[in-house]
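Missing here is one protein chain; the remaining ones are kept as they sit in the complex.
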Amino acid sequence: MIRMGVIGCGYWGPNLIRNFHNNPDVELVAIADVDAGRLEQVGRLYPTVARHSDHRDIVKDTSIDAIVVSTPVSTHFPLGMEVLESGKHLFVEKPMAASADECRRLNDAADRAGLVVMVGHTFLFSPAVRKISEYIDAGTLGDVYYVSITRVNLGIFQHDVNVVWDLAPHDVAMLNHLFGATPKVVSANGRCYVQRDKGIEDVAFVTLEYPGGQIANVHVSWLDPNKIRKMTFVGSKQMLVYDDVDPTEKIRVYDKGVEIQPHYDNFGEFQLRLRSGDIFVPRVDSVEPLKIEAQHFVDVIRGEAEAVSSGHHGLEVVEVLERACMSIRQDGQPMEMSR
Amino acid sequence: MIRMGVIGCGYWGPNLIRNFHNNPDVELVAIADVDAGRLEQVGRLYPTVARHSDHRDIVKDTSIDAIVVSTPVSTHFPLGMEVLESGKHLFVEKPMAASADECRRLNDAADRAGLVVMVGHTFLFSPAVRKISEYIDAGTLGDVYYVSITRVNLGIFQHDVNVVWDLAPHDVAMLNHLFGATPKVVSANGRCYVQRDKGIEDVAFVTLEYPGGQIANVHVSWLDPNKIRKMTFVGSKQMLVYDDVDPTEKIRVYDKGVEIQPHYDNFGEFQLRLRSGDIFVPRVDSVEPLKIEAQHFVDVIRGEAEAVSSGHHGLEVVEVLERACMSIRQDGQPMEMSR
Amino acid sequence: MIRMGVIGCGYWGPNLIRNFHNNPDVELVAIADVDAGRLEQVGRLYPTVARHSDHRDIVKDTSIDAIVVSTPVSTHFPLGMEVLESGKHLFVEKPMAASADECRRLNDAADRAGLVVMVGHTFLFSPAVRKISEYIDAGTLGDVYYVSITRVNLGIFQHDVNVVWDLAPHDVAMLNHLFGATPKVVSANGRCYVQRDKGIEDVAFVTLEYPGGQIANVHVSWLDPNKIRKMTFVGSKQMLVYDDVDPTEKIRVYDKGVEIQPHYDNFGEFQLRLRSGDIFVPRVDSVEPLKIEAQHFVDVIRGEAEAVSSGHHGLEVVEVLERACMSIRQDGQPMEMSR
Partner (left out) sequence: MIRMGVIGCGYWGPNLIRNFHNNPDVELVAIADVDAGRLEQVGRLYPTVARHSDHRDIVKDTSIDAIVVSTPVSTHFPLGMEVLESGKHLFVEKPMAASADECRRLNDAADRAGLVVMVGHTFLFSPAVRKISEYIDAGTLGDVYYVSITRVNLGIFQHDVNVVWDLAPHDVAMLNHLFGATPKVVSANGRCYVQRDKGIEDVAFVTLEYPGGQIANVHVSWLDPNKIRKMTFVGSKQMLVYDDVDPTEKIRVYDKGVEIQPHYDNFGEFQLRLRSGDIFVPRVDSVEPLKIEAQHFVDVIRGEAEAVSSGHHGLEVVEVLERACMSIRQDGQPMEMSR
């Protein structure tokens, strides 16, 4: 049994609390939040779990093995350092911290102490992404030319971070994972509409160039009325569309087919020529990714697995986010990733 | 070159005129309609084609080889007889005639004169239906248990025939063709809503039992706001959904997969468990079925093919429609098809 | 605080347990299941809740106010009677019991003892159904002519009840609720495919005629590869489609528009003429219906609300199911509901 505590009962915290609580190898012993009402509301679902308004009551509890931090990004670093310095393993929500430098210091602290740092890049644990990974690794798609991504919704406007920090970590984490690499060049354009006075971008277009030649274009927005989470992988052999919002057909694999230039006799046949190959829609398990992620943290702590979303992986994501924001400030100037 | 004439320039006529006119083996020489405005409107698209207000001018033209009849159902029989008696091949729109008896007399007349009768069951020529036929014949679906069909739209209310005569011929023609048989029992329920005073049903549910054990349930309606043309074939091995309204994915073949009784931990996973197997969406050609149908009529006249939608096939469809309407009058009483 | 126990930790039980446990007015004190492994698996999520292999340990606990029964249908009656006879309020899953007679005896027992009986017809508490109810009551649809319902999926084959008892209770409960009445005539056809030897129908078509003139046709199946939960309400003014599987657009309201008989010049325009009016897609809350249902049970026990899915309502649903199955045995013979 791994004894755990969770700091932060806000938007995402309850999902983590529920999944770690339900994990058979975990004993969730304490939760903390500065908001007393929130603490009470969440806490009453778990009557055996201790509640603290001061997170230090969890940090200093020597019976606890690992702590989950699900708080605003700016607090990830100081809280994470407290956790590691108290000798506990750390699970920190994404993005890992507010700067690459902070991430590096967290990783150094963990390395020195021989502790685990894992970042909550949930999508790496989704059955759909695992299936995409299999397809890419097996060469089903051929060479991946480019990935076109749309991650938009009518937003929850964050006040401390822009839309790139809020939404793009998912995509960067997935792409880095799928391509087994980090981009060599990052460029981005962004706009501030709703929070123009604060200079917080609510729409952005980010371009990533990977060493293997793949390009990814990521459109993130808090202003779109539809929640869209769609990634289109265009390969030399086949194409794959991953639509995370589709309840039943998350992944679709398209044959290219043969396109012979036709002469249409009429408007109707023209209208109907929308695609040219077969489509395959594989079954994808409907397990909640967080459940797999929680188990993975357990396995890593026990030394039975290597962290997929390690602190090093989390750092690389933040490095990309930093470059993207620098590029936005310079009107889309491409930014080399530091070697 | 087969010289042809078309009687009837109404709702469907122009599609037939266009396709026969465009066929390289056909010379369309004359069209007729009692409505002078309609004749003029359609005729001006084909300046070389003669226009007649009296169909007899076409019938008596001895240079003409074949005539297409696209007029109200009640006129199919008398017009068809005139055509056959003048020694010309006959293409008649579906349903073939207003009663099985009329159909039989048309077939007899054609047989005596050695002429072709073909009925405009267009769907038999659609690439999608041909693909379904391949799947069924190849045993891909296993034994077909039942077919559930919805053919509804916001209607064009016919004043002379009810919704069964208007919409169900498509389904009966397809099913008879796919199963290579005609039903042994027919039952149906229907309702009159909009034309209650005239007693013309605008909604009906028809059940067909085929000798091979397959059941088909056909829902036809003129009152539905959505145009739906959907056939679900449930087989012992796989299932096939044919959605004729979908522009790009007309056919979907579903694996059954394995369904293990799960215990859901939460509402989300429950919501997501909507299906359990892979799906395959084959490419389907986007040729206009009428183009294939027109060519088929040519081939049959030339003796190069046997009519898929022959007069005999057209008769069997009408026999089913008659039984369905008898059943409606008797509150759904099952009707045996006469041996 | 209402003290509660739950009997049955199987397929649906955990959802009830979670929702009653999370309700702020409920103290969930005990759960029971004959399957020790299942009891253990569910129980460990709620460490403060007592676990019993014998449900009588819950029934006899005088500190408990109400009991939830989520067990196979055949046990609803005996367990429900034990609960009521012990002086506790009863929440029983749908269908209420295995026969109308059993339902009546449960209602009588509750009436005598002044206890609440509520049946778990969850859909009555879904935000979508509440919205439909508003539309119908406000006359938005005009007179409802008919309702066409498809409730199919690749099934979990029940061994004790057929597909009518398994799936149709949802529809009957909703329709009775929406129309404020119970059908006067019920007819049904059904087929046994997979469990032919046991005579358990896996596909059925049920027709309900309501006193207000509305007809409902319900297609239920365990053999369809797609999970479909779709209800189309066709009214004299507007139409409404309720698609419970659609994650974002559960309800669509269609204007009829005006349909003028067009003459198509070409295949394309013909293909595109699929509908003729505007569509309105209202926002529907995404609250879990069970959460509302759980709160409703609390409110009813406290006398603050009248049960929407009362024992009387539950009885009326079972009466319809009984008639439907009788009709199936008699090849679709219409069954009058006993006055």
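For clarity, chains are labelled A, B and C in written order, and residue numbers in each chain start from 1.
As a working rule, a residue touches a chain if its C-beta (ideal position, glycine included) is under 8 Å from a C-beta of that chain, and two chains touch if they have at least 3 such contacts.
As the structure is a prediction and not an experimental result, all values here were calculated from the model.
Chemist: From the list A:N23, A:S133, A:Q195 or A:N217, which touches the chain that is not on show?
Modeler: Result: among the candidates, A:N217 touches the missing chain.
Chemist: Write down which of A:G43, A:G80 or A:G155 is the residue touching the left-out chain.
Modeler: Selected residue, touching the omitted chain: A:G155.
Chemist: Among C:I2, C:V185 or C:I279, which one touches the chain that has been omitted from the display?
Modeler: C:I279
Chemist: What chain B residues would touch the chain not displayed?
Modeler: 21-22, 24, 44-45, 47-48, 226-227, 245, 247-248, 266-272
Chemist: Quickly run down the residues of chain C that touch the omitted chain.
Modeler: 18, 22, 247-249, 255, 257, 265-266, 268-269, 271-283, 286-288, 291
Chemist: Could you pull out which residues of chain A are in touch with the chain that's been left out?
Modeler: Contact residues on chain A toward the absent chain are 10-11, 14-15, 18, 38, 41-42, 45, 145-146, 148, 150, 152-156, 187, 189, 191, 193, 203, 205, 207, 215, 217, 219, 221, 223-227, 232, 234, 236, 238-239, 241, 245, 247, 254-257, 259, 261, 263-267, 270-271, 273-277, 288, 290, 331-332, 334.
Just so it is clear, only the chains that are shown with their structure count from here on.
Chemist: So which chain ends up closest to the centre of the protein, judged by Cα positions averaged per chain?
Modeler: C
Chemist: What's the rotation, in steps of 5°, that superposes chain A's Cα atoms on chain B?
Modeler: So the copies are related by a turn of 180 degrees.
Chemist: Can you work out the whole-Å distance between the CA centroids of chain B and chain C?
Modeler: 38
Chemist: Let me have the rounded angstrom distance from the C-alpha centre of chain A over to the C-alpha centre of chain B, please.
Modeler: Using C-alpha averages as centres, the distance is 52 Å.
Chemist: What whole-Å value do you get for the distance between chain A and chain C if each is reduced to the mean of its CA atoms?
Modeler: About 38 Å separates the centre of chain A from that of chain C.
Chemist: Which parts of chain A, given as residue numbers and ranges, touch two or more other chains?
Modeler: Chain A, residues with two or more chain partners: 22, 247-248, 266, 268-269, 271-272.
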